[in-house]
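As you look at this complex, bear in mind that one protein chain is not there, while each of the others sits in place.
Should a chain be cited, it is by its letter among A and B, assigned in written order, with residues numbered from 1 in that chain.
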Amino acid sequence: MPAGVFKETYEGDMAFIRYPIHKAALVLAVIAGLSAPLLLDTYYLNLAITALIFWVAVIGLNITVGLAGQISLAQAALMGVGAYTVAFAALKLGVNVVLALPLAGITAMIIGLVLSLPSFKLKEYYLAMASLAAQLLLEYAFSRIDPDQYTPIPPEAKRLASIDLNEPEALYYFTFIVAALMALAAGNIARSSYGRAMKAVRDNDVAASIVGVNVPLTKAIAFGIGGFYAGIAGGLYAIYSVGIGWEAFTLVNSIELLGMVLIGGPGRVVWGSLLGVLVLRTGWTLLESNLVPILAAMGFSAFASAIKYIVLGTLITVVIILEPEGLIAVLRRVKEYFRLWPYSY
Amino acid sequence: MALEAVDVETWSNLIFQGVLLGILYSLIAMGYNLVYRANKSINFAVPQVVLLAAYTALITATATGRLEVALASAIIVSVAVSMAIERGVARPLLGRPPIALIGATLGVFYALKGVVLVVGGSEVAVLPLDIDYYRLGALTVATNDLISLLGAIPVLAGVVLLHRKTSFGAAMRAVAEDAEGAAAYGLPVRRLMLAGWALAGLVGGLGSILLAVKTQVSPDLEYYAIRALAASLIAGLDSLGGVLLGGIVLGLAEQLASKFLDPYLPGIGSDIAFLLLLLILFVKPYGFFGSERIERV
Partner (left out) sequence: MEGGGLARQNTLYIVLAALVIIIVLAGAYFLLAGRGGEMQEETTPAEATPTAGEAAPKEEAKVIEINVGLLVDETGPTSDVGKGYARGAEAAFKYFNEKGIYTKDGVRVKINYIKRDYAYNPTLAEEFYREFRDRYNVIAVVGWGTADTEKLSDQVARDKVVYISASYSAKLVVKPYNFFPAPDYSTQACSGLQWLATEYGAGKIALAYDHKVAYSRSPISAIKEAAKALGMEVVGDFDLPLRATEADAERIAREMKAADPDYVWCGNTISSCSLLARAMAKVGLDAVLLSNVWGFDERSPNLVGEEAYGMVAGISPFLYPMFASGVEAYNVIYEAASMAGVPKEEVTLRFVQGFLNVWLLVKAIEEVTSQDLLERKGEALKEVLESRTFDFGGITAAPLRFQEGWHVPYKTVFIVFLAEDGSLQLKGKFTAPEAIDCAKVTIEGG
């Protein structure tokens, strides 16, 4: 708890908005979020949409990994489950994508619950490997149900009542509302009894079980929620895309998602996840599209394509080593420095 | 009668190839296990180290035309990178929860992937080696089969013997058992950990070049190393001799699954490793030879 901020009641300590910075961030985020379509052109609006989509997926992974301490390398595959649910519902059954979205969440949640089964017996590396195995098996399953390596999403299925979701602005607001609701829910999960049980399991599951936490149930809930978020994110991704292919949901993507959690701030479910996405995905996309041509022009064209891996990999490793709580902790320190100025030590 | 003969030939070769590939898997798997014993962590960067070593071998082999120079350079690179990861990543993270090590080595995986792309340019090539075929009864053995077999077995045996019979091995085992206890007895734990990683790099580098001799130098080699991780867990992460069995089980399972299941599930061969892994983890959570951990609060 930052110095100088006092809680006088338990309600105050358990409130959804606990610190002034939350209030400020929330107001800024809502304003920025709502006004984005007025300020940005289509390209940047699309970047914002994908950022929101990945935010949802990373929030889910952050609940599984950061809050409950259950390592998962299968989040991208779970996104894939959601994406294919929406794609097939729209393509084969002609279901409207918006109606298929909750279904995507539920399907992925069920798979997520299945993935929680190994966690009852396994921990740490063995659990990481079980989820890695699940990731690769799901990739195999995708390649079987999607033999052309892409499944088109019919544009006529992308409607919400009379609103055409093929329009970037409409899709943006739709994604924004869904993502905001999901983030709100995630913030509340973190401070609910389930959230506290998850933290107890993360810190020491044997101790947690001794004080009466139902450990398997808590792990299952953590995986289930993580899966649900991944499914919704995958579903949104399908709505956004012309077509989806399983190459977007491979192990490398899972590693990236895990990187976003660890870089942003594990356990900092809402804002940490957003920071992770903004740095690793959106920030990088913007940087790359301008950096790579410069590098190529300088004659480093062999480097130019590979630079993404080198820079992002190094960034992930360095941040994990130097800053266990992720970049959001760095931001907090910066904020504290100025808040407590001139006595900022 | 003729059909019978064909069957014997098919089967003996299938099993031979499966076992041979399995032995190569166990070589890479041993790299994972050595690291786990030293540090209680999985080095997820191994697939890229394997690729880096293979491309180094290719470059030196093309430049000099000599396989032994290629072998030496591959092993040097692999050992150096492995030790660098220990010093730069694993050591600062000592005492941190496993997720930190998993994330950090995955980060290294990602960064090295970029390095491999720069160094190797995702070239597909073979190492310079004259391949002859020898027919031993029903078995057909090529020069590259022999090299990989004769290269892998002594190394696997050597590492196991080193661990069981020498005082250095005893010290390594002590660190694997209880690093703090070993330190209390005056063992140079940090140096031993580094030695564990270096040994892992040695085994991995050799494994990568034998794989390259057996097949090709290509970006696909990283998938061999990812599948070898399954062999490592099937055996149990802290077992050493067990990896041979883990690898062979995996190699055979791949060939048998491809032969019998492929008509129903095309391409299952390359993913059977993970199906097998999940099944085994459910039955034996710490692998066949891994020691179970007893947790205390």
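Just so it is clear, a contact is a pair of C-beta atoms (placed from the backbone, for glycine too) under 8 Å apart; a residue touches a chain by one contact, two chains touch by 3 or more.
Everything numeric in this text was worked out from a predicted model, so none of it was measured.
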item	value
From B:10, B:64 or B:166, residue that would touch the chain that is not displayed	B:10
Residue ranges of chain B at the interface with the undisplayed chain	6, 9-10, 13-14, 17-18, 20-21, 117, 121-126, 130-131, 133, 140, 142, 214-216, 218-220, 223-224, 251, 254-255, 258-259, 262, 266-267, 269-270
Contact footprint on chain A, counting only the chain that is left out	40-44, 46, 50, 143-144, 147-150, 152, 237, 241-245, 247-248, 278-279, 282-284, 286-287, 289-290, 292-293, 296, 305-306, 308-309, 315, 319, 322-323, 327, 330-331, 333-334
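Convention: only the chains that are shown with their structure count from here on.
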item	value
Chain A and chain B: spacing of chain centres that average the CA atoms, whole Å	33
Chain B-facing residues of chain A, complex	65, 69, 71, 117-118, 121-122, 124-126, 128-130, 132-134, 136-137, 139-140, 143-144, 204, 206-207, 210, 251-252, 255, 258-259, 262, 266, 302-303, 305-318, 320-321, 324
Chain B residues within the chain A interface of the complex	36, 41-42, 89, 92-93, 96-100, 102-104, 106-115, 117-118, 121, 226, 229-230, 233, 237, 265-268, 271, 274-275, 277-278, 281-282, 285-286, 295-297
